[in-house]
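One structure coming up, written as structure tokens, with questions to follow.
Missing here is one protein chain; the remaining ones are kept as they sit in the complex.
Then we have chain A:
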Amino acid sequence: MRTTLKNPYVYFIFVVPTIALYFLFFIYPMLTSVYYGFTNWNGLDTKDYIGFDNFANAFKDEDFRNSILNNLYILLFSCCVQVPLIVVFSLLISGVKRFQGFYKTTVFMPSILSTSVIGILWGYIYDPDVGLINNILKTFGMDPIYFLADTKWALVSILITNAWQWMGFYIVLILAAILAIPRDIDEAAMIDGATGVQRAWYLTVPLIKPIINVVIMLSIAGALRVVDIVLVMTDGGPAGATDVMASYMVNKAIKFGDYGYGTALSIIIFIFALILTALYQILIVRRQEKVEY
């Protein structure tokens, strides 16, 4: 055995099956789909190489540009509205003395539900005839709002639902970081006469910055790949108002049978996500020093 394990080829044999499977299920499909992106394949007939036509068309395609914008709205919403809210909620929950476990569980609950369940649930909440919100509006004598059918409201409605689903997950992440801060730092500040708000802003937030960065990065990645909630709630409608890049790609490729174009779109999405996360990494995260307690 000792001599066998000294032979490097033995290790190679152990790794070969995994590498083979990895090639079969990851590398090969990725390479073929890159190739499909340069063809006009409709899923049935022969594939003709058409160069960069698909990519050029994608940027000329007004509906696709609109879906990129929607992705950016979602990104901005999650970074500028969701993340501050997450931090505030985490600080509040961390300060609670009683029933902290209850709050933690409650906010975390939506993240364990499947997106389809959440989409349908909120579909009922938004329903113009029987929905909760519109019934409340009705009692104040207001006209119903067609949340998911009105181009002005649909994206906002989805953003709120999406935030409701994922905030709890991030709150638990940040809460863990807050609770890991040694108590004596906080107590020292308290003795020095710092108020609760001051302690939160000048002590806790700087100390949990690394984890906030992680949350922002996960939010960016999440905002770029969000699709399931859109497909369940509106399928990109009304009239493309909630189409995101991925839902547009799914509809183009699968529903409209334009596999070549759809694959090209998926490559664009991939590059887009890669650039954004890389930028964030380089510009923000690398500059940060490590926090030492």
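To be clear about the criterion, a residue touches a chain if its C-beta (ideal position, glycine included) is under 8 Å from a C-beta of that chain, and two chains touch if they have at least 3 such contacts; residues count from 1.
The definition used in the following text is that contacts and distances are computed from a predicted model.
Visitor: Select, from "Succinyl-CoA--3-ketoacid-CoA transferase", "Extracellular solute-binding protein", "Ferric oxidoreductase domain-containing protein" or "RNA polymerase, sigma subunit, ECF family", the UniProt-recorded name of the complex's unshown chain.
Guide: UniProt lists the chain that is not shown as "Extracellular solute-binding protein".
Visitor: Considering the complete complex, identify which of A:75, A:118 or A:148 is in touch with the unshown chain.
Guide: Counting the whole complex, the residue in contact with the absent chain is A:148.
Visitor: If the missing chain were put back, which residues of chain A would it touch?
Guide: 1, 4, 17, 43-45, 63, 128, 144, 146-151, 234-235, 237-241, 254-259
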